[in-house]
Every structure is written in C-alpha cells, then in structure tokens.
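Shown here: the complex without one of its protein chains, the others still in place.
So that you can tell them apart, the chains are marked A and B in the order they are listed, and the count of residues begins at 1 in each.
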Amino acid sequence: MNERAGGEAFEKATDDGGIGDEIHALASRLYPICRSITGDGVRETLAILAEHIALEHHEVATGTPLFDWTAPQEWIIRDAYIADASGRRIVDFRKHNLHVLNYSLPIRERMTLSTLREHIHTLPEQPDLIPYRTSYYVGNWGFCMSHNAFLAMEDMEYEVVIDAEHRDGSLTYGEYRHAGATDETFLLSAHICHPSLANDNCSGLALLALLARDLGRRATRCSYRFLFAPGTVGSLAWLSRNEALMPEIKHGLVVSCIGDGGGPTYKRSRQGKAFIDRAMAHILKHFGGNATLVDFSPYGYDERQFCSPGFDLPVGLLQRSAFGTFREYHTSADNLDFIRSEHLAASYRIITDVIDIVEGDWTPVSTNPKGEPQLGRRGLYSALGGDKAGAQAVMAMLWVLNLADGRHSLLAMAERSGLHFSDIAHAADLLRAHDLLRKAD
Amino acid sequence: MNERAGGEAFEKATDDGGIGDEIHALASRLYPICRSITGDGVRETLAILAEHIALEHHEVATGTPLFDWTAPQEWIIRDAYIADASGRRIVDFRKHNLHVLNYSLPIRERMTLSTLREHIHTLPEQPDLIPYRTSYYVGNWGFCMSHNAFLAMEDMEYEVVIDAEHRDGSLTYGEYRHAGATDETFLLSAHICHPSLANDNCSGLALLALLARDLGRRATRCSYRFLFAPGTVGSLAWLSRNEALMPEIKHGLVVSCIGDGGGPTYKRSRQGKAFIDRAMAHILKHFGGNATLVDFSPYGYDERQFCSPGFDLPVGLLQRSAFGTFREYHTSADNLDFIRSEHLAASYRIITDVIDIVEGDWTPVSTNPKGEPQLGRRGLYSALGGDKAGAQAVMAMLWVLNLADGRHSLLAMAERSGLHFSDIAHAADLLRAHDLLRKAD
Partner (left out) sequence: MNERAGGEAFEKATDDGGIGDEIHALASRLYPICRSITGDGVRETLAILAEHIALEHHEVATGTPLFDWTAPQEWIIRDAYIADASGRRIVDFRKHNLHVLNYSLPIRERMTLSTLREHIHTLPEQPDLIPYRTSYYVGNWGFCMSHNAFLAMEDMEYEVVIDAEHRDGSLTYGEYRHAGATDETFLLSAHICHPSLANDNCSGLALLALLARDLGRRATRCSYRFLFAPGTVGSLAWLSRNEALMPEIKHGLVVSCIGDGGGPTYKRSRQGKAFIDRAMAHILKHFGGNATLVDFSPYGYDERQFCSPGFDLPVGLLQRSAFGTFREYHTSADNLDFIRSEHLAASYRIITDVIDIVEGDWTPVSTNPKGEPQLGRRGLYSALGGDKAGAQAVMAMLWVLNLADGRHSLLAMAERSGLHFSDIAHAADLLRAHDLLRKAD
C-alpha cells in the first residue's frame, strides 16, 4: 500500500507489539552485564547483538591516538564490596554493578567510616536509589549506594575491596553495514558503555540491533551504518578510522533512552536544517503528544563528536525523555520496569518512519502543469473512496500536482501542506502511475 | 486629495452606501437565473453585465481542448419536478432552480420512493434548506430538496421529470479589458456558473462588473482584465486563449462570496509574497475586525488554475466569509437577504484600495539624504494642521524621507512604518511637490 516511487517503503513489523516485545527481551539480556568504556562487558554485549546481525567487531589497541584522545586501558572488574566487622557485605558489586564507581582503581584495605565516606556516592534526595558514577579520566576509587543504606552504616572499621585492574588491551566497538543502491549513508549510533541502566542505553542498543536486522532484509536506496560504541572514545575511534566516509554521511541519529513513555525528544543536528532535522520535525509534528524539538547544544551523547566543527555531520539525537530530565536517569531506578514494549515499539516506528522519508523522498514534475489535470476522468476521485479519508487523499493529490514544479520534494510538499509524508507519497505514486508526474532529473 | 505621484488615485464612489446598493441591485437581477457551466444561463447573465460595461462575449466550441480538459456540452434545462399521484408537484424547478442537480441528465419516469430516494439530496442537519449539488463530469440525474420536505414524502409512486438536454454547442465566458498606460496587467475574476446563490457568486459578478464600469472611466497605469467565466473550464478556456498574455499578469484577484458580513478573508497566491499578497496584507491589517490572511492551498476557486505550476500567477482569492465555513454556503439560504449593501460597499472599497496601491506605488529618492530636511521652513509642519492627524502626517513625512533611499517603495514604507499606504502616499506627494523627493530611475 505504501509503494513509493522513491524507494521501497519500510516493511513495518506486522505487529508493533511484537517488535516492542522483541526489543524489550533483547534489552533484558543486555541489562545485567557490567559494561564500561572498555573491557569484556562491551565484548559480551556485542556478542549478544551479533546473534541478530552480521556485526563487525573492532578492537583498537590501548594508546592508539583518537584525534585529541587516546584509546584507554581496559578495565577488569572481578568483585567489589564493603564488609563490616562481621564480614557481612554492606555493599556488594555482585548484587548490582552500579555499586562500584565505574572504571574505579582497585583497593583492598581496612578503614574507618570517616575515611571511607569520602569515596561513597549517594543521592540524598532519592535515598532509595543507587547512583551511577564514573571516573574514566581521573584515577579514583569509590562506591555508589543508596543514601538510606549509607545512613545505616555504623561508625566502625570496614573491609573495603575493589578487585579491579587496568591494563593495556583495546577499546572495543561493533558496526553493522547495510549496503544500499547508493553511497548516500545513514548513520545510526548507540552508546554501549553504560552498565545496568535499561533505558540508558540497553534500549537503544536493542532497538538499533533489531532495526538493523529488519533493514538488512530490504533493498534500500541508501546505505546504512549501525554503530555500537562506547561514548566519546568509541565514536572518536570510529570517526578516526572512517574519515574518508564522512562526505557520504547524509543523515544520522544517535539513539538513547528510547524506551520510556516521555517525549519523544529530537535534538537537532548542529546544522539545524539538515534533511534529518526536517524529517524528524515532520514526524514529531504528526506524532503529537509531548513530542519536543530542541536545538543542538554541545552537551549530550556522541552527537557531540559527530557534530564537532571538523565533521559537522547532519546527526541528531533521538530520545524519549531527554537525558537528565527524568528522575530515574543515572540511577538504579533505570531498570527493566522503566522501559516498556509499547514505547519501544513506538520509538521503532519513529525511526522506520524517518527511514521511509529518507528512502521515499523524490521530486516530481507535473506532466500537465497548466491548470489542474482532470482527475475525475481518470477515476482518481472515486478510486480514493469515501468521506474524510477520500477528501484528504484528494487534497494530497491536489497539493502534489500544484507543487510538482521540480523545486519541491515530497518532504517539502508535506511540510507546506501540513499533510503527512506518507499521504503525500501515496498520492504521488498514484499520480505517477497515471502518468501525471515524472521524476525530476 | 489623494493625488499621487505614482498614478491617479481611484475615484471613490462618493457615497459608499450608493455603490453597495448598486451592487446589491445588480446581484438581485442575476440571482434568479439558472446558470451552469454552460448554456443560456451564462449568456443571460453576461447580457445583464453588458448593460454596464463593454463586455467581450466569448464562445468556445464543445470539445475544444482546454489543456487536460475539453469544453463540455451545453446543458439545456426546461423543467424538472417530482409529482405525486395527484399530479401535485412536490419538488418544482420553477420554484427554485437549486431543486435540480445542476447539469443533470434528463429523466421522465414513474418510480417508487425507494428508487427515487437514491437520487434525492438533502441536508439532514439543516432540514429547512435546499442544498446545491452538481454532477458535471459524471453522468447522473437527481433532485435537491429540504430534508423536512423529503421526510414528508409518502411511500408512493411518483412522476419524476427532468426535461433537460446535453448537446454540442459552446462554453461561454465574458471579458472586459481596460487598457492602461502600461502592459502591467491586473486580473480580476469571478465565476459565473452557480445558479441562485447570492453570495456565491452573484455578489462577485455584480461587484466586479460595477468596478469595471468605474475603472473604465479612469486613466490608469496598469491594464485590467475582468473575467466572468464558469469555474475551472472557464478559466482554463481563458488561459488557453491568452497564454501570451501571462508574463504581463502581475496582479490578480479571484472574487467570490463578497457580500456577507464575515471576514474579509484573503488567501495568498501560491507565490505567497507577491505584490498583491503584500498589498492585501497591508489593507487587511488596517481593516481590523475579523480580517484574516490564509496561505495558499490548491483547493478553492479558479486560483487553482491561475496558480497551477505551469502558470504560477500572482493571483489571490478575496472573500468575506471563506467558502465552506458559513452555514448558508451552497444552500438555498445563500439568498438576497444574506448579502447586504454595506458589506458589498466595504468589499468594493477593499478592492479599490488595493488598486490604489497597485496604481500608486512608487519608489522615492530623497534629494536631501544627509540629515533631515528642514520641514519647518517649508511650512510642512503647519501645512498639515493640528493634533493627532497632524502628528501622524509628520510621522508619515519623516518615514518617507528616512526610507527614501531608492530601495523602499511606498508600500515597503507603509509595511515598515505601520502607517497606512494612503498616508504614506500623501506624504510622498507633498514632499515631492516641495522637491524633497524624486522618483527612482
């Protein structure tokens, strides 16, 4: 039904509930793993994603220059706990991997609470939740715990153990490439460095992996790159290894926090009016509800790197609730209950809709530009059935014919008319089938 | 008083009530005639208009190609009725020409209500009104009646007669040309195909005919074309016969539904920022009240044809209430009580105001661009009399002098200053008379 002149329409998951459940199930498998910017947690995650797609696995040796950065050492974490005098573990990494400061230095010492407390992170205003904290580039050790549990700690000597290690190895990332008919490339990227945080970003990893799987079954006009990489250094590694590709990156989305019920929130690329920005604005306008567009700012996820001035790629950020704005953000409350199949399915649909626009946009030229063509004698009024849907379909045809001057693509027509791109595209296909349109050169 | 450097100001009807009454009286003569897209109703209408202006009468033979269309057959309607068993006419074309589906096929049959009802159109939500329905391009027969009268019809056999005929002949339209000093041409167009509907469009026909009469007495800078043609095919016929003229069409208005108390509503041309769009925006801004500007859309009256991509003429649509938005629209309630002299006079004034802008716009250059000229020693402060009017007149002079850099026409000055074009134009004339301005080359 959505057969379009500009490219095959995305094969919708026949059952949106189905794809949502699939994404949630995959996110659930990723959730328990203790990831960091390097190390086996990332490798284990990529191995699970690779069950669905032919994922390329990349290792970048520690110390490799990544523009102004270098690939960091690997972090091995085996165990971490604070035990009281009786040997009971007050804080136990085996119960929740947020308990250890991510990328923490090792320690094995007995110390009083007054010494230890300098290394304990809590959330006094959310006293039941464990915070997520990292210390990637400043050597430090520490624990994260609920404020209530912290308050219950007695003033005694504790056994403090972080059985961790930093050593030379490599930075790991995964990439999935789907070759289309052209080199025009769409980049989709999710960070893989966060440990047990479901929305941020097991949701993004799982959604993109299954989208890559589904997209891989299609013949597309554009080529696609799916990147699963640790934040900052991972995208910098990918950028540094793919500089020659950059002129072909015409569209991009960073995807994170994609499974909660907020938003959707689209942060524009630095360019601000790139095709991806226009297409996402169109989709979110028709999405309604709390859909929100925000301008680019240089704070966030890996769009910071893609949109740095030396690249300035047309890459935006798609989220449901924006990072930092929801109470579960970077806490133990960002768990598998926080993300829901229905939201994941809706997010999946937003991205397939934008792919449909990227794939399906084309610029028609009317073969009868002087006056309106007579739709009636071609059966184009009645063909479209009755009432409201029919009237809207006629409006879509009239808009397409009126703007078919070779200077308006379908997306421009959708923007000007206020109609949905899919209605415009359907009308254009119908008119083209009746030889009322041709493609602009 | 409105003597302008850029062209003679429009001679206002000395008494607006007078012109409104004149338009209403002429619309009243046109109202009873049963018009259609072809046939004697159009000819009879043109004959009445021709009492006021030297109207060219055009006949376009049936079957003549009109771009993607062809000139349709003529429709002759002699009588139409539904009579009950007693011979009493339940529905009678002679009482209201809306009772017959316009351009209906003939029929002469006895049939039961259950067969007949498929061919009866009513308005259940406005049960006292007869709807206006047409079937120009799909062969069909039918009647229109009030829903209450329909409900009162008993289940019996009826005599159903439409004494009509389609035959080869011609499509008819009228044109009035007023030659100005230049070929810059202003098109004014009203559709002539609707039967007894007062606002839509006896109002437009009568207003444009009397405007053409008044304009014909003036020496103008622009040339004017007044078109009285059936919707769609009529404008297509005119376009197809006048293609060479198109580059000269610099301004245009389609005029319909111009006699009720709503709006005024101006729908921009497809170009969106044409001079006519700016001038109408200026006038409607100062009109106040419910004046409304809407963007072009490819649904409406003959602006659809004028603004098709192969022509893309700067033609907007001027209405009072917008079509489709008032309850009397396309019903028997669109009668001579619905249009009023005062509204017709105000609409007439809007159009003469826009003509005054088109005629009177020019681009001044200050002869004393460095600093302000000394208005006082030229008596230009006191010349303008006292208080508020005087202060506003001084402001108009200061704006004109400040913007007289050869890059601002009077309309641009009116737009930037927020002052009315007529005040700006008057100030410019005064300053020019004192040699403080010259015309830009």
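Points worth noting:
Quick note on the criterion: a residue touches a chain if its C-beta (ideal position, glycine included) is under 8 Å from a C-beta of that chain, and two chains touch if they have at least 3 such contacts.
What you see is a predicted model; the values in this text were computed from it and never measured.
Touching the missing chain, out of B:Val42, B:Cys257, B:Ala404 or B:Leu430, is residue B:Ala404. Within the complete assembly, B:Pro373 is the residue of B:Gly169, B:Gly300 or B:Pro373 that touches the hidden chain.
Along chain A, the points of touch with the absent chain fall at residues 66-69, 137-138, 232, 235-236, 239-240, 270, 297-299, 304-305, 307-312. In the full complex, chain B touches the hidden chain at residues 366, 368-374, 376-377, 395, 398-399, 401-405, 417.
Just so it is clear, only the chains that are shown with their structure count from here on.
Annotation: 54 Å between the Cα-based centres of chain A and chain B.
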